[in-house]
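First up is the structure itself, then whatever we jot down about it.
Shown here: the complex without one of its protein chains, the others still in place.
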Amino acid sequence: MCRWVAYAGPPIFLSDLVTDPEHSLIAQSLGAEEAKVEVNGDGFGIGWYGERTEPGLYREILPAWSDDNLRHLARQVRSRLFFAHVRAATGTATSRANCHPFANGRWLFMHNGQIGGYAGLRRTIEAMIGDAHYGARAGTKDSEALFLIAHSRGLDRDPVGAVASTLRDVVAAMRVARVEAPLRVTAALSDGQRLFAFRYASDRRPPSLYWRRDGGAIQVVSEPLDRRREAWNAVPDGHALVCCGAGGCDVVPLAVEAVEAA
Amino acid sequence: MCRWVAYAGPPIFLSDLVTDPEHSLIAQSLGAEEAKVEVNGDGFGIGWYGERTEPGLYREILPAWSDDNLRHLARQVRSRLFFAHVRAATGTATSRANCHPFANGRWLFMHNGQIGGYAGLRRTIEAMIGDAHYGARAGTKDSEALFLIAHSRGLDRDPVGAVASTLRDVVAAMRVARVEAPLRVTAALSDGQRLFAFRYASDRRPPSLYWRRDGGAIQVVSEPLDRRREAWNAVPDGHALVCCGAGGCDVVPLAVEAVEAA
Amino acid sequence: MCRWVAYAGPPIFLSDLVTDPEHSLIAQSLGAEEAKVEVNGDGFGIGWYGERTEPGLYREILPAWSDDNLRHLARQVRSRLFFAHVRAATGTATSRANCHPFANGRWLFMHNGQIGGYAGLRRTIEAMIGDAHYGARAGTKDSEALFLIAHSRGLDRDPVGAVASTLRDVVAAMRVARVEAPLRVTAALSDGQRLFAFRYASDRRPPSLYWRRDGGAIQVVSEPLDRRREAWNAVPDGHALVCCGAGGCDVVPLAVEAVEAA
Partner (left out) sequence: MCRWVAYAGPPIFLSDLVTDPEHSLIAQSLGAEEAKVEVNGDGFGIGWYGERTEPGLYREILPAWSDDNLRHLARQVRSRLFFAHVRAATGTATSRANCHPFANGRWLFMHNGQIGGYAGLRRTIEAMIGDAHYGARAGTKDSEALFLIAHSRGLDRDPVGAVASTLRDVVAAMRVARVEAPLRVTAALSDGQRLFAFRYASDRRPPSLYWRRDGGAIQVVSEPLDRRREAWNAVPDGHALVCCGAGGCDVVPLAVEAVEAA
């Protein structure tokens, strides 16, 4: 279980969310309050959109709280759309390739959660990645696989549909393999213009996910960045938050269960 | 504040203390119970005596809990005298040179605690390191400085006296500079034959330190490795534990306060 | 292209081959003489057999020449059978999981060379790894894939046959995909008792590989460790060197081409 923040709005320094708030992402890396584990010290990453179509990426296997480079970048980089993520993967080796966010072309993706029974299903899950995107597989984890499968499900045309289709097929594969552990997902996705966030759990117990409007800006977070909980809205289980620049945000249902039940 | 273990006795695998016990050093790195901070994720190190006079050293800036190399070494290296240390230095950059243990010639040293007001006293403290040992200064922290000062105070002839003399002079320097924060030390020291452990606090509130005999072996630890607390003896504040191979261990007073009061 | 050394014989310190000789592996990491690139600074690793059935492993993404931990381990670890490897992968990110040697159960493997057209063939190659071993896939490179395929081809029963079968199938897959770049392999393999070395190139231009007997010991190296070239024997292209403890070594043909031509 990990913790993350996503931002879209007028350009701000990354430090405004990553290091400065009372319960900033860095604070959460040492003391998360709504996650299964308190410590998120197994690598971290930031991804941001600047002047180019494709995002920038800085990922490192150290804990976020002790990385001077992160502190410097967060103070210097100002962005209108960025992701930041701290990772908990206690007990397994850490590599940059398995740190979030993941970038592919103009897309950026990060995830918190798990595919139940992934170790046994890995091959099946990886087979869902189309040939055109398999070359981009740089790590070995379930999160990157979800991202690349979504690419192969039409991410460019219909992002919400592609993610729903991905989750649907993963749930189906888990069912075939009689996996009892759940699929639990919160995820953020962007093409540099729109910001998407997803919350879904096959056992109706999804990881925490909140969002709020703040002036013209949108913040989506695993945990509120301050103690004013009433200012934050939970993203409902089985739904996506879709934010399109000045057009504001909509909460839409994710067609995972519907089709699944059919 | 950090956590550490030291061992002397019949050769055992490092994993017997570092990874395997119920409340092993690795377990303490994620959930210390008697330290100011729970997480010790800012680097770690092991030092051990094998076939050579000088000890081996493996130090890394990653958290101990996610380092596969440590897991491998702990399972493969068997030693009759070894140290292991996990570090908490939240908020400052981590480098191997600042990780414990420190080695110099045949000596090995590790430390948990602090020199109150070290930032302002650093220059004064470093000036206590004799010219002959200043070249060995590879990092910037107080712990390594204590080790090198002890070298310059006759470590080879009288290890307990050299450490007491070091602490005395540091306390004196703190007093001159009107530092109110305390000096707090637990430390382990070895020349490859004898094992020394120290516990001292200028405010009588030293970090926790325990030891026990187990067959022909001695274990000294920041926190008991299991829940059988009655099996562990606290090292008294202001004292050193001196273990000389088959000769057993003595607890002797550290002449810090005595001279200080004179 | 990488450089490596393998040793079997009376226990010696790893430093005897890794750091001390005139043209030691560390020297080769900065100035290889028989490889396409001179610098092998993209990670390194050592694997050794000690008191346990499975080997120890230390792998790191830094250049071998600047790693203090390696220097310490090479001076402290004494082994009767060990591998050491320095890696050149200029231009791609380095992770420990992609560093050699690779360990799986009691087996150890390292490789120098390339599967021509691997980027396009990766999926096909990975499909050759049997389900029982796919879970052990921790990286993304061709070398680890070769090792795991060999596991699925009966490595435990017939190591030379399993490697030959692996190479045969890879060559066949390259042919189907009309890859023109060659398969080039030198590799070392051990189960903790026997030492195997392989040299093969589909274009008859294999990487360099030498071996020698030195008292009761066997050394296999990418490049001679000293200037006495006449003391070293080349392993012939398309052959395996098979060393069985006191039983000495045999050079046997690798049944890649034979079957291939059939």
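Per-chain residue numbering starts at 1, and chain names A, B and C are given in the order in which the chains are listed.
Going forward, contacts are C-beta pairs under 8 Å (C-beta built on N, C-alpha and C of every residue); 3 or more make two chains touch, one makes a residue touch a chain.
Bear in mind that the values here come from a model prediction, so they are computed numbers and not experimental data.
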{"item": "Given C:Ile61, C:Ile125 or C:Ile218, the one touching the chain that is not displayed", "value": "C:Ile61"}
{"item": "Given B:Lys36, B:Arg123, B:Arg157 or B:Arg178, the one touching the chain that is not displayed", "value": "B:Arg123"}
{"item": "Which residue of A:Glu22, A:Asp68 or A:Asp250 touches the chain not shown here", "value": "A:Asp68"}
{"item": "Missing-partner contacts on chain B, residue numbers", "value": "93, 95-97, 119-120, 122-123, 131, 134-135, 137-140"}
{"item": "Residue ranges of chain C at the interface with the undisplayed chain", "value": "30, 38-39, 41-42, 61-63, 65-68, 89-94"}
{"item": "Touching residues (missing chain, whole complex) on chain A", "value": "48, 50-52, 56-60, 68-69, 72-73, 75-78, 96"}
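In this text, only the chains that are shown with their structure count from here on.
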{"item": "Centre-to-centre distance between chain C and chain A (centres being mean Cα positions), rounded to whole Å", "value": "38"}
{"item": "Overlap residues in chain C, where contacts from two or more other chains coincide", "value": "96"}
